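As you look at this complex, bear in mind that one protein chain is not there, while each of the others sits in place.
Up next is subunit A:
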Amino acid sequence: MRIPILKLHDYLLISVQVELDDQTALQFQEDVLGKIHEEGSRGVVIDLTSVEMIDSFIAKVLGDVVDMSNLMGAKVVLTGIQPAVAITLIDMGIVLDEVPTALDLEQGLERLQLELEG
């Protein structure tokens, strides 16, 4: 199962529509980095609106994706994290400290623009 990655001008849009398991997550990490390299994107929005569960491993992978993309010169914004998911993450002590977040795709793009300008 691979997660589709869409290109929009300088940005990559990724809407995760399936429940992430470990394998999918690692594949996803590889795909995103490959795509950034291929397209020379400056920003990535990962939308998690339809994700209802994130375990510690997935959270770590997501955090890694953000760090790795930053290294490759692309800012990443996570959007649409559900309240229940946020509570689980906090309860597990995962705070995704340095990761920018936004309410939905629209605000995520604005946020990204802001990050790139600033």
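Heads up, the rule we're going with is that a contact is a pair of C-beta atoms (placed from the backbone, for glycine too) under 8 Å apart; a residue touches a chain by one contact, two chains touch by 3 or more; residues count from 1.
By our rule, contacts and distances are computed from a predicted model.
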Chain excluded from display, named as in UniProt, from "ABC transporter", "RsbT co-antagonist protein RsbR", "NADH-quinone oxidoreductase subunit J" or "4-phosphopantetheinyl transferase family protein": "RsbT co-antagonist protein RsbR"
Omitted-chain contact residue, chosen from A:M53, A:I90 or A:L116: A:I90
Selected residue (touches chain absent from view) among A:A25, A:V44 or A:A102: A:A102
Positions on subunit A where the hidden chain makes contact: 78-83, 85-87, 89-90, 95-96, 101-104, 107-108
